[in-house]
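A single protein chain has been removed from this complex, and every other one stays in its place.
Then we have subunit A:
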Amino acid sequence: MSRIDRRFAALKAAGRTGLIPFVTAGDPAPEHSVALMHALVDAGADLIELGVPFSDPMADGPVIQHASERAIARGVGLADVLAWVAAFRERDRDTPVVLMGYLNPVEIHGYERFAAEAANAGVDGVLLVDCPLEESQVLAPLRAAGLQQILLAAPTTAPARMAKLCEAAEGFLYYVSFAGITGAGRLSTQDIAARVADIRSHAKAPVAVGFGVKDAQSAKAIAGFADAVVIGSALVERLEGLTHVPDIVARAGDFLRPIRAALDEA
C-alpha cells in the first residue's frame, strides 16, 4: 500500500475529508520551502501538492503562473524540488507529497532518471497536467519506481472516457470543479456534488475536488461529497511576497486552520 493509499484509508476510517494544499515550490522564498511544507502539515494538511515551476503553465491562472515565474527567476529547477522533498522526509515520513506540473521539465530531466530520483527523495505521485491518460505510456518508468500517476477528470469529460479514468485512477482522482483554469471563481456546488457522487461510485481511487476553492466556506460546501479538497491559488496568493520564515509559517497556518476546522465540522 502506497503512502497516498494509506493516508486516504486513514481519512476514511476517521470519517474525515482530506485537505490538500498546493504551493509552488520555491515561492515565496526558495530557502524556506521545506519549512513551508512542514507548516502546511502543522496546519492540517493531509497531503501536499508541490508545484514544479514551468515557464508555460497553460492550464493555470495568473496567480500560479506568476508564482512559477518568480520561482524560475530565483533559479528553482526540478533538482531543487526533489532536494526539498528529501529534506522534508527527514522529519515527515507520513504525509504524501505529489509533484504537480507539466511534462517538459520531466522529459528534459529524463523519465528514468526522474523516476529513480523522485522515488528516492520520497515523492509519492505526480500530477502532470499536460499528460492525459492517452499519452501516459511515457510515464512507465515512474510507475515502475512506485510513483503513482494522479489523473484529472473534468466536467467536460465524456461518460465513456470518465469510465476509463475511473478504472485507471490510482492514488486519487483529481476532479477539476469547472471547465476552466485554476484560480477562477465559478462553482456550482450542486453540479459538482452530483458529478462527484457518480464518479466516487465508479472510481477505483478516492476523489479530490479542486480548482476554485478559496476559503472555509467554499471548502465546507465540497467536504460533504468529496474525499478531499484541494486549495491552490488562494493559498499561493496569500503567501506572495513574504520573505521571513515566521511570516510564511503564520500566514499559511492562519489561512489553512479555519479551512481544516470547517472540513472537520462538515
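Here is the rule we go by: a contact is a pair of C-beta atoms (placed from the backbone, for glycine too) under 8 Å apart; a residue touches a chain by one contact, two chains touch by 3 or more; residues count from 1.
Here is the rule we go by: contacts and distances are computed from a predicted model.
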**Q.** Protein that the absent chain corresponds to, by UniProt name, given "Cytochrome-c oxidase, cbb3-type subunit II", "Tryptophan synthase beta chain", "Sugar ABC transporter permease" or "Cell wall protein"
**A.** "Tryptophan synthase beta chain"
Q: Check the options A:Pro30, A:Gly77, A:Pro141 or A:Pro258 and report the residue that touches the missing chain.
A: A:Gly77
Q.
Of the residues A:Gln65, A:Thr95 or A:Ser218, I need the one that contacts the missing chain.
A. A:Gln65
Q: For the chain that's not shown, point to the residue among A:Asp42, A:Glu107 or A:Asp215 touching it.
A: A:Glu107
Q. For the full complex, which residue in A:Ala86, A:Ala116 or A:Ala154 touches the chain that was left out?
A. A:Ala154
Q) For subunit A, which residues lie in contact with the unshown chain of the complex? A) 53-59, 61-62, 65-66, 69, 72, 77-79, 102-109, 129-132, 134-135, 151-154, 156-158, 161, 176, 179-181, 184
